[in-house]
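Shown here: the complex without one of its protein chains, the others still in place.
Up next is chain A:
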Amino acid sequence: MKDSIYRSHVLICTGTGCVSSGANTLKESLEEELAANDLSGEIKIVETGCHGFCEKGPIMIVYPEGVFYCEVQSDDVAEIVEEHLLKGRTVERLLFKEPMTDEQIPSYQDIDFYKKQQRIALANCGQIDPEDIDEYIALGGYEAAGKVLTEMDPQEVVDTVKDAGLRGRGGGGFPTGLKWQFAKNSEGDKKYVICNADEGDPGAFMDRSILEGDPHRIIEGMLVAAYAIGADEGYVYVRAEYPLAIKRLEKAIEDAEEYGLLGENIFSSGFNFKLHIKKGAGAFVCGEETALMNSIEGKRGMPTPRPPYPAVRGLWGKPTNINNVETYANIPYIINEGADSFSAIGTEGSSGTKVFALTGKINNTGLVEVPMGTTLKEVIFEIGGGLGKGKKFKAVQTGGPSGGCLPEDYLDLPIDYDSLLDAGTMMGSGGMVVMDEDSCMVDVARFFLNFTQSESCGKCTPCREGTKRMLEILNRITDGEGKDGDIELLLELGEHIKSTSLCGLGQSAPNPVLSTIRYFRDEYEAHIHDHNCPAGVCSDLVSAYVIDEEACIGCGKCAKVCPVDAISGEIKSPFIIDPDVCIACGACEPECPVDAISQA
């Protein structure tokens, strides 16, 4: 029972190896030293058997921490007692050093994932505690806002953003400086700035990560915009499905208010700015700016015709500037480093960097930020680490449900707004879904159209009815009931919907279908004319599996994995698959040790 009062145990190895290297004298010295410091009642010495590390003996371990000292000599004992047992400081020089040194570990800049990245919007993400405003300030945070409010006039700010060549990162790519100029030029006693954080594309999480990882950067970007256009109130419109982003943003706003970085007379400049959060209910169409503003006003989230543009008549009829999260995240850098420094990055028409969310059949799923003009190949193969399981690249989908799929031939395409548009897709907000040979492009198109069809607000007939008809045709094709002329009808409907819908949702909804027809028309034809799904995805078009009786060794492994019990047989005699029950899921094929299973 006496053990419980010892605050520390010192283990000394008294195995043969350590004894021969001096463990016994070490123990005696320790006993003496403990007694001299009046620690005998607090610290217990325990003799242990061999740790198997005789080469580095004598070995001493101090608990409760578990500090592992090696090659300890009697001369070291006084220091251990004085430093470690009395003061609680580890004696560094006696710690075991593994042969591996710090220098052998690759630094961040040297690993493939970061080598080609350049982080501006994401500069602080993963580097600071997002809930600590001091950490943001320590890295130069709010200096851009301070500089703008105390040293620059609003037109100078607008000109700087114009000169930087920043374009809207939400996907449209409209020049941000120009947008600010329109809002600034609009007459009005009251103006608003809005941050669009209604990130809804499947597979996209750029904005969420910035809000979660560096919320103050968004506040600062909005503060600069508000000063430039003359607004005193702002809204961040963020999906309610992002609870952590909302929580951190709320905390950030609170802290900024406490520091006087939001509120009245910021930096004694006479400038006031109040920031609110509006939680969206998750309708995809509310990412469209006019629908978004209707939603803030408490109306149904539906788009309205433009013009008038928000810069003229926006929220509650007042001039409003609305930008995406990533756009605002670039502002502090542009103000601090200057327009030239920003426009030097990227390409001529698309300056700066772009954040992408890499998902799909890729090894390094994650968030990357690269200079504009980086090729798809660099992003997918060098940063993303290529495709998993030795699979072959088939297509990459950019721009979410509004974008398109690009085949292998386009891997060398530099990523910027204009070249992606020329290729039939778009930058979009930054989702990048990688697909391999196991993906059916007709099925992919159907998935995205199913998404936009159910998210259509229903206001415009072409979008409401047209996407529904297109989806019906795609469903028919994947069910094996495609007809001659279906492809042409899809193309015709798609073009009509694009040219006659009011907002971006309808104008871009057919893109996944149109781009897959453009690049993978043979797959559509195989579905329609040959009743075959080349990727083996559309289950109605995949024929049942059969077992080669000659090759089968009767091990029964296939029968165990069949989800519908279509495989039967006796062990050590050939098994058979019932073609009427088989759903062609393919689960049995990789199980067979002798490759006796194949599709009929």
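Everything that follows uses one rule, which is that a residue touches a chain if its C-beta (ideal position, glycine included) is under 8 Å from a C-beta of that chain, and two chains touch if they have at least 3 such contacts; residues count from 1.
We take it that contacts and distances are computed from a predicted model.
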The complex's invisible chain, by UniProt name, from "Putative sulfite reductase-associated electron transfer protein DsrP", "NADP-reducing hydrogenase subunit HndB", "Dihydroxyacetone kinase subunit DhaK" or "Tripartite tricarboxylate transporter TctB family protein": "NADP-reducing hydrogenase subunit HndB"
Per the touch definition above, residue among A:T365, A:N450 or A:T500 touching the missing chain: A:T365
Touching the absent chain when the full complex is considered, from A:E92, A:D409, A:D422 or A:D484: A:E92
Touching the absent chain when the full complex is considered, from A:Y6, A:F53, A:F182 or A:Y259: A:Y259
Listed residues A:L122, A:V157 or A:C582, member touching the removed chain: A:L122
Listed residues A:G200, A:G213, A:G404 or A:G482, member touching the removed chain: A:G213
Footprint left on chain A by the chain that the document does not show: 64-68, 88-90, 92, 95-98, 100, 102, 105-111, 113-114, 117, 122, 125-132, 134-135, 137-138, 140-143, 146-147, 150-151, 205, 208-209, 212-214, 242, 244-245, 248, 259-261, 266-268, 363-369
